[in-house]
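Every protein chain of the complex appears in place save one, which is left out.
Chain lettering (A, B and C) follows the sequence in which the chains are written, and residue indices restart at 1 in each chain.
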Amino acid sequence: MPKKIRLGLIGGGGDSLIGILHRIASFINDNYQIVGGVFSIDYEGNLEFANEIDVPTDRVYKDFDTFIEEEMKLPEDQRIQVCSVLTPNFLHYPMARKLLENGFHVICEKPMTMTLEEAHELQAIHRASGKVFALTHTYTGYPMVRQMKEMIKAGALGKIHKVDARYYQGWINPVIHDPEQRASVWRLDPEKAGISCCMGDIGTHAFNMIEYTTGLKVKSLLADFNYLYDDNVMDVDGNVLIRLDSHVKGVIRASQVATGEENGLAIAIYGEKAAFRWEQEKPNFLYKLSDTEPTQIYKPGHGYNSELSLAGTKLPPGHPEGIFDSMANIYLGAAKAIRGQSYDPAEYPTMEDGVRGLNFVEATVASHKGGNVWIDLED
Amino acid sequence: MPKKIRLGLIGGGGDSLIGILHRIASFINDNYQIVGGVFSIDYEGNLEFANEIDVPTDRVYKDFDTFIEEEMKLPEDQRIQVCSVLTPNFLHYPMARKLLENGFHVICEKPMTMTLEEAHELQAIHRASGKVFALTHTYTGYPMVRQMKEMIKAGALGKIHKVDARYYQGWINPVIHDPEQRASVWRLDPEKAGISCCMGDIGTHAFNMIEYTTGLKVKSLLADFNYLYDDNVMDVDGNVLIRLDSHVKGVIRASQVATGEENGLAIAIYGEKAAFRWEQEKPNFLYKLSDTEPTQIYKPGHGYNSELSLAGTKLPPGHPEGIFDSMANIYLGAAKAIRGQSYDPAEYPTMEDGVRGLNFVEATVASHKGGNVWIDLED
Amino acid sequence: MPKKIRLGLIGGGGDSLIGILHRIASFINDNYQIVGGVFSIDYEGNLEFANEIDVPTDRVYKDFDTFIEEEMKLPEDQRIQVCSVLTPNFLHYPMARKLLENGFHVICEKPMTMTLEEAHELQAIHRASGKVFALTHTYTGYPMVRQMKEMIKAGALGKIHKVDARYYQGWINPVIHDPEQRASVWRLDPEKAGISCCMGDIGTHAFNMIEYTTGLKVKSLLADFNYLYDDNVMDVDGNVLIRLDSHVKGVIRASQVATGEENGLAIAIYGEKAAFRWEQEKPNFLYKLSDTEPTQIYKPGHGYNSELSLAGTKLPPGHPEGIFDSMANIYLGAAKAIRGQSYDPAEYPTMEDGVRGLNFVEATVASHKGGNVWIDLED
Partner (left out) sequence: MPKKIRLGLIGGGGDSLIGILHRIASFINDNYQIVGGVFSIDYEGNLEFANEIDVPTDRVYKDFDTFIEEEMKLPEDQRIQVCSVLTPNFLHYPMARKLLENGFHVICEKPMTMTLEEAHELQAIHRASGKVFALTHTYTGYPMVRQMKEMIKAGALGKIHKVDARYYQGWINPVIHDPEQRASVWRLDPEKAGISCCMGDIGTHAFNMIEYTTGLKVKSLLADFNYLYDDNVMDVDGNVLIRLDSHVKGVIRASQVATGEENGLAIAIYGEKAAFRWEQEKPNFLYKLSDTEPTQIYKPGHGYNSELSLAGTKLPPGHPEGIFDSMANIYLGAAKAIRGQSYDPAEYPTMEDGVRGLNFVEATVASHKGGNVWIDLED
């Protein structure tokens, strides 16, 4: 194994949960070493945090521009190779752009950009850069999600006829039901959060899960949002009718007021021969349904799983791996790409997933605001 | 307890599954005695079947008209009091009509009629008759469904914001994928089966479950059907966006090509304070979700259940009761009504449920054929 | 189908749960007609109950002896053919004995007798009688239990190495923790309830489930009881080590103080090639485990099930059948035997199961009281 990849973190300092998730994911599999970054906008806190996580402070920079400037002065074999962009949403695009333009690989949190237009711009820059860009649609890193994808590709379901995905959470309940809070949180302010709350934040994961596992593209959609209160202007719930290939239809349901649901991403895919059902909160149990055979429960680490699935499992069957391991699998795929090793394109979500995601979100908003009309997605 | 109610069966002979279901449901609780009927159109088979189930043949009639004619000659205290209408769909309306017009109580299989217009006519006749009319939306007989209804009425969820119901089956797969079969089965022939296959047969159960449990009415809907093949003209799958009260939205999903699903009726209801999840195939487990408290699993027969729920449980907790018991609970409610005893209106589905069901089905067809437009349901 | 079998009930009147269970089970499948019996010791209540369940009062007798005397006067083709014995435990033996001696078939509740000695006597009388004797170990009527038995017989598990069954309930908690109650209830009084409470009442079901499904015999056992309080002399909890064939071992766990458990009968059977897991409270889900293949979930009514299993399912897959249906399957088997039709010996539990059960209970008591020593069961 070659030396560890030099990783920089932009954001993710302090008690940031996304910071913890990425940091641990980078440790697992021994591929990355955090050598610097800009953990927060507060320089003192920045340095303090570097001490906490035992990163030498000499490459902890006071802001993003300084980071770029100083790192570019270093010889290439010392320079940070890849940056994880964990900043607030509106910063993803400008930062990822500048990083790619300066020759850094990028691991970027979702949403990739605030608009589809930006996404296309970033896509062009990425193509020109020749660098690795990984988007952390974390849930596609689960071994059983990858197993679904592989078995579908191998024909286990036959022709697919229906897809049904949801992402249900209840977390926004205390916010939305309080008039003051719903008027003030950034999530429900289009100026700060962009055009969509629920679809942008979680609906897009359900959308990505469908395209990732089935290999099909959503061609058009029709959305209906629920704002819950007249004085709220951001979607906190919605249902989306989707059409994929000819005679392939489906539905995406997303909600942040699904009381009691925690991180309820789930997918069901029905084909001519068989079907899959999977739920994120029980990620190690994949159900394969048939009209004529007993339902089968696939679990990680078994010899019957595909190579792609097995690559994402570290321990023998029965040792539950979770969300950190799922993210770690995406970091693992990115590491292979960064090192120029051979890898399966399914090992990490890409720029193209990011563009699709923005396309999806904008289309749902256009559909809802247009009076629940069908909106085509890009080819 | 008074003497048993004299029950006649119209249809349901031979190996008819619906016949078995209704017969057993009528036995349970000791309220009914089958004293005659017209079990099938074949008179010989009719008599033979009467022998099999030990019903005296003297009141087994050669056809429905004879049934009416002969029974009306009997003194009222010997005459059949209630008829279960278990015939093919298109006969439900004329038979139920004639029965009500002649003063019989009616227990009717679903769909109540072929059209909303017929439903309204039947409703008027029913009102004039003063007789009991029970529609066998079987699944509302489950104790935990009734528990949901009661707890929602008592405010356990607070204001409801989202409802999500599905009914998934895979049974039509072998039919739909075979060009010859899909061109010939009555289910996919609008002349014989009416305007809808999937929505009429099972979507309507999901719709009924929503209105039964929440006490809310669906005000408008937008449907998208899937026919799967260009040469198929009946829906075998569909997704329906629904709107209930102001800021209450939801979705109904129905499919007969959901491979491997058996009788997959399920409902999730999300309110401001809590939520319910329930699945028909595990009918004795009701999940109550909260953002702040542990999920609770309600089970039948416990003292914490409502009176309505407990009335539908015969044995102590842990003794699984199933679909026959659910149907029996509907027969039990109808028996109370027939006898003029006091009962809870929630104890059996009524004419109004039937009208709503037809309204729903016609609206989904109108929406889909109109280009996925919003269609209002009747007030 | 021949005419219905004339059934008499001994016990089971009023709100008796066991009465409801047997009555409904006898209705399902259209094989039996209740024509008389002795429902309770109170003659007035007896007659009243007959009216309630619409049984002609002319064959409702004031006591068991009168029942025998009067029925024997009737010509054989009018006489009650089979009696269900639903009386308190200590009456099972004398009543079953007299019934068999007088040429009646018997369906008998568990425990069959109070002692192994009585069981042997009854066995001898039964052999001489040539009559049908069915013991209602209800749980062996479930279609998935029968599927286990058939698949094991067909070698699906290979050689069995370990069996593990439990029956956990919490119902005795409020009784046992109250000094007055535990000193007074008949269940905890050896004079009235016999030598064992927990093992006799429920442990024996777990034992029967093992022998029924595996086809193996328990050869010896070692038991340890828990009485919970010094002033309690009846077992309310116990664990039993068991040995079956050479190198086949296992454990039976039974408890009536397993707080929150309702009717928690469960079995796991581990063989060289595969294993089964099944739980009574989710009776329609049978899990087949393998070291190398995905776990399979078998469900009732599918073509992949055995004939014996399918014979016990009335509706298509996905329509949950429950405890009444399980008991009905035992009544169905007994009906075939009574009519001299061909049937599978696995269709109802027999005298031999009853003898084994008493042998088991006496052995557990002997083991515990002997200081947790190994006790052999009869060959």
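Please note the rule applied: contacts are C-beta pairs under 8 Å (C-beta built on N, C-alpha and C of every residue); 3 or more make two chains touch, one makes a residue touch a chain.
The structure displayed is predicted, hence computed values, not measured ones.
Student: Who touches the missing chain here, C:Q33, C:N51, C:N102 or C:N226?
Tutor: Of these options, the touching residue for the absent chain is C:N226.
Student: Thinking of the whole complex, not just what is shown, which of C:R6, C:H22, C:R146 or C:R253 touches the missing chain?
Tutor: Considering the complete complex, C:R253 is the one touching the chain left out.
Student: May I ask which residue of A:Y212, A:F276 or A:F324 touches the chain that does not appear here?
Tutor: Hidden-chain contact among the options goes to A:F324.
Student: For the chain not shown, which residue from C:Y32, C:F104, C:Y142 or C:W171 touches it across the whole complex?
Tutor: C:W171
Student: Given the full complex, what residues of chain C touch the hidden partner chain?
Tutor: 157, 161-162, 164, 166, 168, 170-171, 173-174, 177, 222, 224, 226-229, 237, 239, 241, 243, 247-251, 253, 255, 257-261, 268, 270-275, 288-291, 295, 372, 374
Student: Tell me where the left-out chain touches chain A, residue by residue.
Tutor: 1, 3-4, 17, 20-21, 23-24, 27-28, 30, 33, 51-54, 169, 171, 261-264, 280-284, 299, 314-325
Student: I need the residue numbers on chain B that touch the omitted chain, in ascending order.
Tutor: On the chain B side, contact with the omitted chain comes from 288, 292-299, 302-304.
As a working rule, only the chains that are shown with their structure count from here on.
Student: Check the residue numbers that chain A and chain B use where they touch, and answer same if over half are used by both copies, otherwise different.
Tutor: same
Student: Quick check: how many Å separate the C-alpha centres of chain A and chain C?
Tutor: 55
Student: Indicate the residues of chain A shared as contacts by at least two other chains.
Tutor: 288, 295
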